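Here it is, the structure, as structure tokens.
Incomplete set of chains, arranged as in the complex.
Lettered A and B in written order, each chain numbered from 1.
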Amino acid sequence: SVPPGVLPLCRQLLAWGRAPRQLPGLPLAQCRAFSNNKIMVELDESSGVATMKFKSPPVNSLSLDFLTEFCISLEKLENNRACRGVIITSAVPKIFSSGLDITEMCGKSTEHYAEFWRAVQEMWLRLYSSNMVTVAAVNGSSPAGGCLIALSCDYRIMVENPKFSIGLNEAQLGIVAPFWFKDTFVNVVGHRVAERSLQLGSLHSAPEAHRLGLVDELVPDEKLQEKTGAVMAQWLALPDHARQLTKSMMRKAVLDRLVAHREEDIQNFISFISKESIQKSLRMYMEMLKKKKG
Amino acid sequence: SVPPGVLPLCRQLLAWGRAPRQLPGLPLAQCRAFSNNKIMVELDESSGVATMKFKSPPVNSLSLDFLTEFCISLEKLENNRACRGVIITSAVPKIFSSGLDITEMCGKSTEHYAEFWRAVQEMWLRLYSSNMVTVAAVNGSSPAGGCLIALSCDYRIMVENPKFSIGLNEAQLGIVAPFWFKDTFVNVVGHRVAERSLQLGSLHSAPEAHRLGLVDELVPDEKLQEKTGAVMAQWLALPDHARQLTKSMMRKAVLDRLVAHREEDIQNFISFISKESIQKSLRMYMEMLKKKKG
């Protein structure tokens, strides 16, 4: 139902730079058609709180389409004065997000890798710098890029199910989390926990994640919505302007670092992911996943 | 009882730069007359430990006069070879210091804002870089600038009364803690705790402050003096020179950052505080405080 050409156009717009808000005549309206495809967005105008619910089964993987939709949805909320906070959660049982879609990184063209990586960067730049209060309601497992989304929010509440795990487990797949994943992680858990967890590619169970400070709070599944609402209300009680300036002060150094090295980071990603050895690991990993399902 | 012209003179001296110690002929003796006005200073020459006791009721707010006196008192102790350590505490019941005096930031001239902000910077630069051992004996609540004073010491002991609170709550008032408040805070509690606490403008009860590492130790009121003395003795057991170089190594990066951006920081403060919206919030806040008292 998306008119042909719109998706690439939107991607192109995103690709133009750090601050599409300043682009002349961004035709966001055109994007509305697919904006509720992989992510359900609901805005409660009375409270000013939006909910972004990932519903891209089976595992909410971050494909180029998903990331594009994520950025556009966030952009629309950011520009909507009625919206002051956003809750990010999943509509898929047991999984928050499985992280970057490996099929986007396997057997594709250099141009595709560049477009995909720019979309990953864009997602993080927007979410980590969002003026809205962002709360992750982590209601399932959340490896790699899924964990990054949670880490980029202002607050993380996780369902206390010990079967749910979260972490930047890239090293387990033979790949390396980029420096800005690492910077975001260090800002949350500190240097030592990040060093150990990243080197081991650890996936931490919910209780362990809480102990390490990776998530702020654990709640039983049935209390998640209530608790998330209460936390959001607490953060929204602050004057927006002061809170936003404070957030920006805390996060600016790390955001600036990616902005300054964005093209270099894309080239690094391309040359790394294009290596035959890496392609081979990823293919093996995908085979393994298929067999698991079958 | 201060001869007219002395206070502005002393302020001027402070305003001349980072290291008045190197100024030719600093007439500190002239200042002695008012040095015991808002802050009681006692030096025990046998132990080499001075006590600075804030006695500026009702709430030890950091007015321009208070800050000037604080800087001069600290400077005198710093230059006194008989003094190796200083305990900072309050003579006013239930309050350590309420932080920056809002009346100095409300309805005043640009010149006044500049002078005031330079005095706030000066206070922090001197205290955070002090060669003396500095121990905060936090015997009451300590919001905003009061919290900064405690954070700038080498060690913080707080009375375990859960009614006493401490924190950088600027965001609650619609204002933003400057970057060097933030840097000092991050150096004590780490990035994540600082990010959350600053965005929420949290005032933490004594037990919570201890749990977060914002204060090092809690003691019952009646043990405060004894414990503070014991901690001071422990720190003074180290050779001064090695301890001072170590302290400087730990704090230099953060101190240098303000020194490098001092004038810019003053201009930022002036343009922020001069905004009609900010002036309005501060007036409302003062009204609220007055009604509370009344």
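We adopt the following convention: a residue touches a chain if its C-beta (ideal position, glycine included) is under 8 Å from a C-beta of that chain, and two chains touch if they have at least 3 such contacts.
Since we're looking at a predicted model, the values are computed, not measured.
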item	value
Overall copies of the shared sequence [whole complex; 2 in view]	3
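Just so it is clear, only the chains that are shown with their structure count from here on.
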item	value
Rotation, 0 to 180 degrees and nearest 5, that superposes subunit A on copy subunit B via CA atoms	120
Subunit A residues within the subunit B interface of the complex	154-155, 186-190, 213, 216, 234-235, 238-239, 241-243, 245-247, 249-251
Complex contact set, residues of subunit B against subunit A	170-177, 179, 182, 190-192, 194-196, 198-201, 277, 281
